[in-house]
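Note that one protein chain of the assembly has been removed; the remaining protein chains are unaltered in position.
Chain naming follows the written order as A, B, C, D, E, F, G, H, I, J, K, L and M, and within any one chain the residues start at number 1.
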Amino acid sequence: MESISIIGMVSIITAGVTIAVGSIAPAIGEGKALAQALLAIAQQPDEIPTITRTLFVGLAMVESTAIYCFVVALILIFANPFWNYVIQV
Amino acid sequence: MESISIIGMVSIITAGVTIAVGSIAPAIGEGKALAQALLAIAQQPDEIPTITRTLFVGLAMVESTAIYCFVVALILIFANPFWNYVIQV
Amino acid sequence: MESISIIGMVSIITAGVTIAVGSIAPAIGEGKALAQALLAIAQQPDEIPTITRTLFVGLAMVESTAIYCFVVALILIFANPFWNYVIQV
Amino acid sequence: MESISIIGMVSIITAGVTIAVGSIAPAIGEGKALAQALLAIAQQPDEIPTITRTLFVGLAMVESTAIYCFVVALILIFANPFWNYVIQV
Amino acid sequence: MESISIIGMVSIITAGVTIAVGSIAPAIGEGKALAQALLAIAQQPDEIPTITRTLFVGLAMVESTAIYCFVVALILIFANPFWNYVIQV
Amino acid sequence: MESISIIGMVSIITAGVTIAVGSIAPAIGEGKALAQALLAIAQQPDEIPTITRTLFVGLAMVESTAIYCFVVALILIFANPFWNYVIQV
Amino acid sequence: MESISIIGMVSIITAGVTIAVGSIAPAIGEGKALAQALLAIAQQPDEIPTITRTLFVGLAMVESTAIYCFVVALILIFANPFWNYVIQV
Amino acid sequence: MESISIIGMVSIITAGVTIAVGSIAPAIGEGKALAQALLAIAQQPDEIPTITRTLFVGLAMVESTAIYCFVVALILIFANPFWNYVIQV
Amino acid sequence: MESISIIGMVSIITAGVTIAVGSIAPAIGEGKALAQALLAIAQQPDEIPTITRTLFVGLAMVESTAIYCFVVALILIFANPFWNYVIQV
Amino acid sequence: MESISIIGMVSIITAGVTIAVGSIAPAIGEGKALAQALLAIAQQPDEIPTITRTLFVGLAMVESTAIYCFVVALILIFANPFWNYVIQV
Amino acid sequence: MESISIIGMVSIITAGVTIAVGSIAPAIGEGKALAQALLAIAQQPDEIPTITRTLFVGLAMVESTAIYCFVVALILIFANPFWNYVIQV
Amino acid sequence: MESISIIGMVSIITAGVTIAVGSIAPAIGEGKALAQALLAIAQQPDEIPTITRTLFVGLAMVESTAIYCFVVALILIFANPFWNYVIQV
Amino acid sequence: MESISIIGMVSIITAGVTIAVGSIAPAIGEGKALAQALLAIAQQPDEIPTITRTLFVGLAMVESTAIYCFVVALILIFANPFWNYVIQV
Partner (left out) sequence: MESISIIGMVSIITAGVTIAVGSIAPAIGEGKALAQALLAIAQQPDEIPTITRTLFVGLAMVESTAIYCFVVALILIFANPFWNYVIQV
């Protein structure tokens, strides 16, 4: 196989695998936090503003790890320095 | 194998695997959150509007990781820069 | 192997694996939510309309990840751009 | 191997694997929901009609993911566009 | 290897694997539901007719996924279109 | 390898694997149901006839998935259409 | 490799694997049922005859799946139709 | 490789794997039953004879699956019909 | 394959796998801590400032392991000493 | 590879793997039974002689599966009929 | 492949895998400890200084295992004695 | 590869794997028993001598499975009959 | 491949894998112990000095297994007798 095939092939595979695997844990973690938040609301209705605020700030923090993966996947598809090098050579 | 076969092959595989693997965690996370929401409704009927609102906002956030994967899968099938390059060469 | 064999082979495999793997999590998530809904009905009969409405809206949202996979599987079988390209060449 | 062998081989394997893997999660999810329904009946006999109605609607929804897999498996065996193409060529 | 060997080989393997894997989840799901039914009978003897009726209807629904696999396995052994094609050619 | 070796080899392997894998889940499911039945007897001695009758009907239903596998395994050893074809050719 | 080596090799491997894998689940299921039976005896000493009778009938049913595997393993070692065919040819 | 090497090799491997894998589940099942028996003795000292008798009969039944594997392993080492055939040829 | 292909290929794969695998545990750990924080707020509303402060300091510490992985991934894509060496040679 | 290398190699590997894998379950089962015994002693000090006697008889029974593996491992190292055959030929 | 390719390739892969795998357990362990700390604060507000001090000292100790991995990863990228040797030869 | 390399190679690998795998279960089992012993001491301080004596006798029994593996590993390194044979030939 | 490449390659891989795998269990074990310590402080504030002293001594003991792995990893990178031998030959 020539270089272009190899670099293209692994870029595609890696981009897909990165976002697929990288979205497993955030979704599970967010689901668990969300489930707990609903339980907390049911137990302590007086603190709903604090709970939902803490929830959404925390979800954003968990979501950040999914976004790291999404960023890397898009870099590999649209701004891949290795691909740019091999198609110029 | 020539380049077209390779790039086409891995694009298909990666698109399918990405959406298949990427839909595992959101579905489980959403199921868990939904189950908890129903329990919260049963425990605290007075807060049903808050619970369902928090639930659907949270589900949308969890769903977002599945959508990242769906986006990457469709890009690989219909807007794949590597495929476009090899069929032009 | 020639291109047609390769592209056809991976399209078949990927279509099957995508829907098979992609249906695991929604079925488990829906089963869990459904089980919890029945428990909620038993605990709080007065809120049956709200519970069942929230349940079916939530199930539809969980089902959506299975549908993403089903869509990708059918695209790979009946509207596959890579297959169309190789059988025209 | 020639194209017919390849396409035939992967069609058979994929059809079997798709329905086999795709029936795992629905069966487990339905079993769990069914188990919970029986518990709910024991706890709240007054709501038996609602519980069983919700149960069977929900089971049908879970069953739908198994049916997606069954549909894809039968398409691969009896209405496979790739097989039709290679045996005509 | 010639086509007959390949098609025969994968038909045998797939038939066995399909029914073997496909019988895992129904057996576990049915066992769980059955276990819960016995518990429900012990807790609420007055509802035995309803419980056993719901149980057997539900078990039949879970069993259906095993039957999908059994059907596909028997099709692959005794009514396999790919095998019929290759032994006629 | 010639066809006879291949078909014979995979028939043996598949027969063994089918019954081995296919007996996992029924045994576990039956064990769980049996364990629960004993607990139910201890809790509600007055319903022993109903409990044991429901238990054995349910066990037979779970056992059926093991029997599907046993049937397929014996078909592959003693009534294998692929083997019959290759030893006649 | 010639046919005799292949058929002999896979017969040995399959026989061992079948009984080894096939004995996992019955042993675990029986252990669980047995453990529960002892607990039931401790809770309800008045029903010891019923409990032990139900226990041993149930254990025999679970044991049957191990015996299916043992039967297949011995058939593969001492009454293997494929082996008989290849040593006669 | 000649036949003797192959048959000898797989006999050794299979014998070891069979007894190794086959001893996993009985040991775990027996450990669980034994643990439960000790708990039952602590809860219901008056029934110690019945508990220990049921325990040892049940352990013997669980042990039987390990003995099936041990028998197959020793047959493969000391009374292997395939080995006897190939060293006579 | 020449050096450039190899180094480029493994850099892409490793970058993706590193961030994908490395984001699993932080997301799960943060989700669990966040869920617990919401429970703590519901139980002890008087200590909300301390809880949220401890939560965010702790989340930052957990996040640090994800950042180690993100740093290594970006180094492998944009500041890779091995790639720089091979494209200069 | 010649026969001596093959037979020696698999004998060594199988001996090690057999005792390594075969010691997993007994150790776990014994640990669980031992842990439960200590709990039973704490709950029912009056029955210490019965508990310890039942414990050690049961541990010996669990240990027997580890000894089966140890016996097979030593047979494969020091009394291996296949090895004796190939070094005499 | 020449030495430079090999050493470069495995250095990249190992560096990424080391930090990726090595960050799994610390993140999970820290998340669990953090979750427990928040629960402890909610239960015992009077001991907040002791709890947070113990928490952060302990987290640092857990973090140390992640840092061992980060150190090894950076050594492999920037101070790799094997790479230095092969590019000098 | 010649015989010496093969026998040496597998001896080293097997020795390491045997003791590594073989030490997993005893350590876990002992840790569980030890944890339970400490709980029993806290619950029943009057029986400390009996508890600790039973604990250490039981731990020795669990430890024995680790020692079987250690013995086999040392035999494979320092008293390996296969190695002695091949270096004499 | 020549010796230097092989020895260098496996040294790098093994060093990374050793510390990566070896840091999993200590981090989890320490996290669990730390979590329990915080709970113990919340339950029994009077024994804080004893608890924290026991905690840190125990953590050091758990940490020791991570340090064994770190020592082996550094030996393999900087004081590897096999590498020293092959670069001198």
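Criterion: a contact is a pair of C-beta atoms (placed from the backbone, for glycine too) under 8 Å apart; a residue touches a chain by one contact, two chains touch by 3 or more.
Fair warning: this is a prediction, and the values are worked out from it, not measured in the lab.
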| item | value |
| --- | --- |
| In chain M, positions touching the absent partner | 1, 3, 6-7, 10-11, 13-15, 17-22, 24-26, 28-33, 35-37, 39-40, 43-44, 46-47, 50-51, 54-55, 57-59, 61-62, 64-66, 68-69, 72-73, 75-76, 80-82, 85-86 |
| Interface with the undisplayed chain - residues on chain L | 1-2, 4-5, 8-9, 11-13, 15-17, 19-21, 23-32, 34-39, 41-43, 45, 48, 52, 55-56, 59, 63, 66, 70, 73, 77-78, 83, 87 |
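Here, only the chains that are shown with their structure count from here on.
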| item | value |
| --- | --- |
| Superposition rotation for chain A onto chain K, Cα-based, multiple of 5° | 50 |
| Euclidean distance of C-alpha centroids - chain C vs chain L, Å | 47 |
| Two or more partner chains touched - positions in chain L | none |
| Touch-based graph of the chains, sorted into line, ring, star, complete or other | line |
| Chain pairs that touch, as defined at the top of this document | A-B, A-I, B-C, C-D, D-E, E-F, F-G, G-H, H-J, I-K, J-L, K-M |
